[in-house]
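Take this structure, written in structure tokens, and hold onto it; I'll ask about it next.
The complex appears here minus one protein chain, its other protein chains still in place.
As written, the chains take the letters A and B, and residue 1 is the first residue of each chain.
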Amino acid sequence: MEFTAQQIAELINGTVEGDTNQVIRDVSKIEEGRPETLTFLANPKYEQHIYNTEASVVIVNNNFKPEKPIKTTLIRVEDAYQALAKLLQLYESSLPKKTGIEQPSFINQSALMGDFVYIGAFAYISEKAKIGNNVQIWPGAFVGEDVEVGDDTIIYSGVKIYKHCKIGNSCIIHAGAVIGSDGFGFAPGPDGEYQKIPQVGNVILEDLVEIGANTTVDRATMGSTIVRKGAKIDNLVQIAHNVEIGANTVIAAQTGIAGSTKIGKNCMFGGQIGVAGHLKIADQVKVAAQSGIGKSVVKDGTVLMGSPAMDAMQYNKSYVMFRKLPAIYQQLQEIEKKVSEK
Amino acid sequence: MEFTAQQIAELINGTVEGDTNQVIRDVSKIEEGRPETLTFLANPKYEQHIYNTEASVVIVNNNFKPEKPIKTTLIRVEDAYQALAKLLQLYESSLPKKTGIEQPSFINQSALMGDFVYIGAFAYISEKAKIGNNVQIWPGAFVGEDVEVGDDTIIYSGVKIYKHCKIGNSCIIHAGAVIGSDGFGFAPGPDGEYQKIPQVGNVILEDLVEIGANTTVDRATMGSTIVRKGAKIDNLVQIAHNVEIGANTVIAAQTGIAGSTKIGKNCMFGGQIGVAGHLKIADQVKVAAQSGIGKSVVKDGTVLMGSPAMDAMQYNKSYVMFRKLPAIYQQLQEIEKKVSEK
Partner (left out) sequence: MEFTAQQIAELINGTVEGDTNQVIRDVSKIEEGRPETLTFLANPKYEQHIYNTEASVVIVNNNFKPEKPIKTTLIRVEDAYQALAKLLQLYESSLPKKTGIEQPSFINQSALMGDFVYIGAFAYISEKAKIGNNVQIWPGAFVGEDVEVGDDTIIYSGVKIYKHCKIGNSCIIHAGAVIGSDGFGFAPGPDGEYQKIPQVGNVILEDLVEIGANTTVDRATMGSTIVRKGAKIDNLVQIAHNVEIGANTVIAAQTGIAGSTKIGKNCMFGGQIGVAGHLKIADQVKVAAQSGIGKSVVKDGTVLMGSPAMDAMQYNKSYVMFRKLPAIYQQLQEIEKKVSEK
């Protein structure tokens, strides 16, 4: 690609500060900027780099006020991060898109295929599956019996979708993710051995859901495990049977949600969080990484931390004291001594 | 399927309370019950739903005493959860079973194949592998050299089993699980670089073991990593080299067991637990989710919590105090002041 700063600014509704004719040939990170590349500054943590980046053009927020002289050209926009998203989306959509059916692949004759699909070699489409228009199913992916995949969805290499699951439109499922494996349900018998509870439900991913690499979403015992519209799930996340994840909720890597728990919409979960089963978590709840949630959360917007989790500010205060515990103990012994001596 | 309440009751040795001729066409969760469906009540947490569920028939324990009027037909049994397991198993066994060898698949000519096997397209069976009767190996699974798979075992799509591993009868291995990858063993060299310790052992799964999606079980350095009969392992669990998991032990998602640790039988491990290497854990041990076990556990039936883990009741008591730490600290300062003033 080759653009001028002015051309870029027009794409993202921005204003150029500096050389409108500056040529851009690639993108770079601000701390690794190279000449003739475009970069951006959104996280204030990286502001220091704008004063000596080698990048030729930097997208910044309208309200950015430099504290030192800047030698690069700026493009000012309302929201630098969103502008970057838009530019990179334009770039991606300009790349040639895979279509066609590679051989050898396996498509059951009862499967219904949309228009302009890409089916990679070694992909497997089972009986009665319905594949929408513009769907990409990459090499080695497995689509089970009676699975539906909505329009414009991308299923990367090695994804496995068990029977009867429903995948919405414009979803992205990353490599190695497993959708619809059996929930972990066993009835204990009298001799300590376990009877399997067959899991006869399914998984529903609504539109615009993204599922990370090697993440697992178990099918419901009965009914559906549901990930609502626009939810974004990172890598290696475990979503157990009959869980429901609310719309536009984001969950970072390695978090696990136990069975039948319902999480509200617009929540933000950090990485490596555990949530116990059969809970209800309100909307806009924020949970710090590595927290453990053992009770339902009824208040929207609650901010939690710790294991078991509590109000995040309270946790931080307690943790400051935890660090001081040996000194506190020492102090206590000294007081005890004084009191006893009196 | 279509049954009457009476027919269902006979299958699970139960007694009908209500309309014995009530027709059942599907199953549902009690909180999402629909007319002409069968549901169950085992977890008391869900009792509230039985009073207004739309499900037509509910399986309950013999000792269930409703606190309000109930409009649905009940089937009373000794153990509602076990009865459900049995019914769903009957249902599953009534579904048509996959058999036959799909093409293209890859079966080394030295492999031995049992009767009535299903080998999906793109499955790979290596030299000298032995596949038992009624085994299902789903599309894209990989079975390594000299691997044995016992009768009636199901290996789902994309499972990878490295060479020399032994899988018992009636096991289920879910999609994406990896059995027999190298243990994490390296000898540090003088310059900080590492020499790989080749892992020349294997993995043994005994009969009736279930392994969750994307779980990893590493092969032993020498000898065997062993999962004993009837153990149930959830998704995304890590079982390191030379670990042994006792019979009928259940381990929830994202737990990790470090190298050479031996876990007893009939243990119950929550999710996201970590167990250090070279430990021995007794039988019937219960461990709360997210705990970290750093020492061997010698007493059967111990209940643990925390990281590092301690007796669960003790942990809870300490954690109550942790929450109060800022107040405790405040109180201490005030006492100090008083004592100093005197």
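Just so we're on the same page, contacts are C-beta pairs under 8 Å (C-beta built on N, C-alpha and C of every residue); 3 or more make two chains touch, one makes a residue touch a chain.
Predicted model only: the values in this text are computed from it and were never measured.
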item: Given A:His49, A:Lys128, A:Lys163 or A:Lys232, the one touching the chain that is not displayed; value: A:Lys232
item: Footprint left on chain B by the chain that the document does not show; value: 104, 106, 122, 124, 140, 142, 158, 160, 162, 176, 178, 181-182, 184, 186-187, 189, 192-198, 200, 214, 216, 218, 220-223, 236, 238, 240, 242, 254, 256, 258, 272, 274, 276, 278, 292, 307-308, 310, 314, 317-318, 320-322, 324-325, 328, 331-332, 335, 338-339, 342
item: Residues belonging to chain A that touch the chain removed from view; value: 27-29, 32, 39, 43, 45, 79, 81-82, 84-86, 88-89, 91-92, 102, 104, 120-122, 138-140, 156-158, 172, 174-176, 208, 210, 212-214, 230, 232, 234-236, 248, 250, 252-254, 265-266, 271-272, 289-290, 307, 319, 322-326, 328-329, 332, 335-336, 339, 342
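Keep this in mind: only the chains that are shown with their structure count from here on.
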item: Centroid spacing, where centroids are CA-atom means, of chain A and chain B in whole angstrom; value: 25
